[in-house]
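Yeah, one chain of the complex is gone here, protein chain that is, but the others are all in their spots.
Moving on to chain A:
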Amino acid sequence: MKQTSITPELCRPLSPARTVFNYGMTTIAFLLSGLALLPLLAILLEILRQGVPGLKWEVLTNLPAPVGMEGVPNGFANAIVGTLIMVGIASLISIPVGILTAIYLAEFSQGKAIAQLIRFVVTVLSGVPSIVVGVFAYAVVVLTVKGFSALAGGFALSIIMLPIVILATEEALKLVPTSLRLASSALGASRFQTVFRVTIATALPGITTGVLLAVARASGETAPLLFTALFSQNWFEGLTSPTASLSVMIYNYASSAYAEQNKLAWSASVILVGIVLFVNIASRIVTSNRFKNR
């Protein structure tokens, strides 16, 4: 039998229409990706351009100076401390509650109606505008104890974090293969042992990512703090006093009539974006967990 060569078939180009379509679509996809990156890059560049020149060591270690005072060190150290404290409080509330709720939803609810309800409520909560959360915390905490405080701010932020932690943790738990749960049970482990020794350990990178995303989100929130922690020109005075935060400081100073306050707002933005970026990078590193591959 005569062997015909396969070469012409393999090397024949696609029809011009298909070639044009391929290249056209690739180009469009590339351009659109660039377009999506544009706002992010623009924001970052602008913040860096405006904020970095004013970013000296003294702004990180000093209190805000009263307006119009010359030659007095000016800074926002209290706002950095306040943000860290209030995000810390929010984490202390939302991480345990959120993780336990997610464990219930993913491992113990077994499709009960109450679980569906919880999941629905959490999803709705994750979509509630943060200003509403602020007003709610104002009504519940600030009006009851008759005062703005770091605790109220932390509480408001915890409401922002809670649905993020719950939804991310539940997703992470659901991704744990059933075969691991079966393996654990087949060795005589009880359901709680299986959950705490195998499921959570396996899902830990995913859970950590969710928690860190929630932390990053809470660090940048302004509206929940406006009505709860308010602001303060002084150092942190205790959990029950009004407390400064980076986001509220940026909000106040950015719209200020004084140029030096505007400048400080830009520098604070650099710090805030830096914190958020750091937390996100940390979550990336944790996710590339040591047991993922060898």
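Quick note on the criterion: a contact is a pair of C-beta atoms (placed from the backbone, for glycine too) under 8 Å apart; a residue touches a chain by one contact, two chains touch by 3 or more; residues count from 1.
Convention: contacts and distances are computed from a predicted model.
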- line: From the options "Phosphate ABC transporter ATP-binding protein", "Carbon-monoxide dehydrogenase large subunit", "Septum site-determining protein MinD" or "Ferredoxin-like protein", the chain left out of the display has the UniProt protein name "Phosphate ABC transporter ATP-binding protein"
Message: Touch as defined at the start, partner being the missing chain; which of A:I118, A:V140, A:L180 or A:A254 qualifies?
response: A:L180
Field: Listed residues A:R18, A:K56 or A:R197, member touching the removed chain
entry: A:R197
Missing-partner contacts on chain A, residue numbers: 177-190, 193, 197-198, 201-202, 290-294
